[in-house]
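FYI, not all chains are in this one, though none of them got moved.
Naming follows writing order (A and B), and every chain is counted from residue 1.
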Amino acid sequence: MNNARTATLLMYCPDQPGVVAAVTDFLARHGANVIDLDQHVDRVEGVFFMRVKWELDGFALTPEAFEQAFSEAIAKGFEASWQLHHDPNPIRMAIFVSKIPHCLYDLLSRWQSGEWRVDIPLIISNHDTLRPVAEQFGVPYYHFPITAETKAEQEAREIELLQAHDIELVALARYMQVVSPQLIQAFPERIINIHHSSLPAFAGAKPYHAAHARGVKIIGATSHYVTEDLDAGPIIDQGVTHITHRDTVQDLIRKGQDLEKIVLARGIWAHLQRQTLVYQNRTIVFG
Amino acid sequence: MNNARTATLLMYCPDQPGVVAAVTDFLARHGANVIDLDQHVDRVEGVFFMRVKWELDGFALTPEAFEQAFSEAIAKGFEASWQLHHDPNPIRMAIFVSKIPHCLYDLLSRWQSGEWRVDIPLIISNHDTLRPVAEQFGVPYYHFPITAETKAEQEAREIELLQAHDIELVALARYMQVVSPQLIQAFPERIINIHHSSLPAFAGAKPYHAAHARGVKIIGATSHYVTEDLDAGPIIDQGVTHITHRDTVQDLIRKGQDLEKIVLARGIWAHLQRQTLVYQNRTIVFG
């Protein structure tokens, strides 16, 4: 929305007095005009988390110089883990889909209309079904059929392709395949999935059928980072909608799809804004 | 709200043509002015459900005469299960509590202020903690301490007491004891519990701790009829609230309590209005 170039720092370290003062002082000394700062202390774990965003205009340090100076001045002493992001730099995102198109349409629309500053260089699918959608939006579509026998090999090719396209973020837009550890390890905390229930309720397959059978009065959707435990990764966002006894499984699927596309989009948006930081399987989503 | 005396019929039967016509025709012939009718067909199960409410003013049948006439004219032929309720007749409700008072305060306030037409002849607790609250509202308080050894005997005494007071409905207002089968069987589909999560997520003990550990972004509460499967009974109502990483377990408990009292009250209200009908562990909640 704003064309000023900015940098965002995400960090955490053992909680201790003086971290905020040290970091903001460091930034001020190098000419940063801080435009957003959010911090959080997990008092139980004793961990301090911070996100700071500042204008690059007038800031004295290149990313390389920052790395060295920040490590020396702050990170070493406070034992901090940190990431620096220079934006706007459209993040390069790949989309994985199967046969159900609503999330794909939604993500492509946000990209094509310019609602999001993101590049989508490719779409990967285990089916050829949605190729026309990709073509209509002018995005290359790669079909990798997957069977139990070919899965490891096909995923290895997918990883190569993603790396060749310099992909940072992978959106699983109702991709109906369990992603294997090799792919997850290649993109740690950089694969976002949409699960069609309010996790941990109804993890696994056919959650709407399970929800209907249980007679719930609320259904949900969950966007989360993918980890090796199925549907158990760090949650970024969740949404729900009320249902009634009148709603059939088909109604749940239909109403759920509206949730899924919005909740997936909110999860991706938070990542694109560099608002997320994962710690011990939970996601800090800074304001 | 309305002083007109009314009757409500809840029924279900195998789905077949002509049920609505037969029932409404039956009521019209006996002088009923129908003021509310809601029906639902479960197409998968092939079951027809209906709730009809009519004014008693001008209606020709006493409850006894209704029983005979309706059985002959409708229930037998359609193989219908049914209940007839004459209202307003304040339903007699008992409250079970332990040590956490927010739901108790909320229910007593609704009763004392006249928001609900309900009688609350007694409160039962496994602790003596909340006796002052009961006394303040002028409701008799019975303390039944429960240990593994005394549980069966104490519950037997509770059942006697409930029956002696002609109790129809039992509200478990954060009663932290598993209710045993004998009590459930004495009040089938007439015990409403509030569980402090959005079931089936986090069934069992300490759901807020579990929710915090899982890093969810939404917490919920569920009012449901109690069955012998713990936290697995037919759901009447559910509510949720958004939380963030800033919320501690204590915050979840605090925010959750607001949900719990509202969702328990909505579940009880639906029962008091004769809007609920349980079929195969799911609750039809008529409009």
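The definition used in the following text is that a contact is a pair of C-beta atoms (placed from the backbone, for glycine too) under 8 Å apart; a residue touches a chain by one contact, two chains touch by 3 or more.
Everything quoted here is computed from the prediction, not taken from an experiment.
Summary of assembly composition: all chains derive from one sequence, 2 are present in place, and the complete complex in the structure file consists of 4 copies.
Quick note on the criterion: only the chains that are shown with their structure count from here on.
It takes 180 degrees of rotation, in steps of 5, to superpose the Cα atoms of chain A onto those of chain B.
With centres set at the average Cα position, the gap from chain A to chain B is 41 Å. Interface residues of chain B, counted against chain A in their complex, comprise 40, 43-44, 198-202, 214-218, 220, 234-240, 242, 244-246, 248-249, 281-285.
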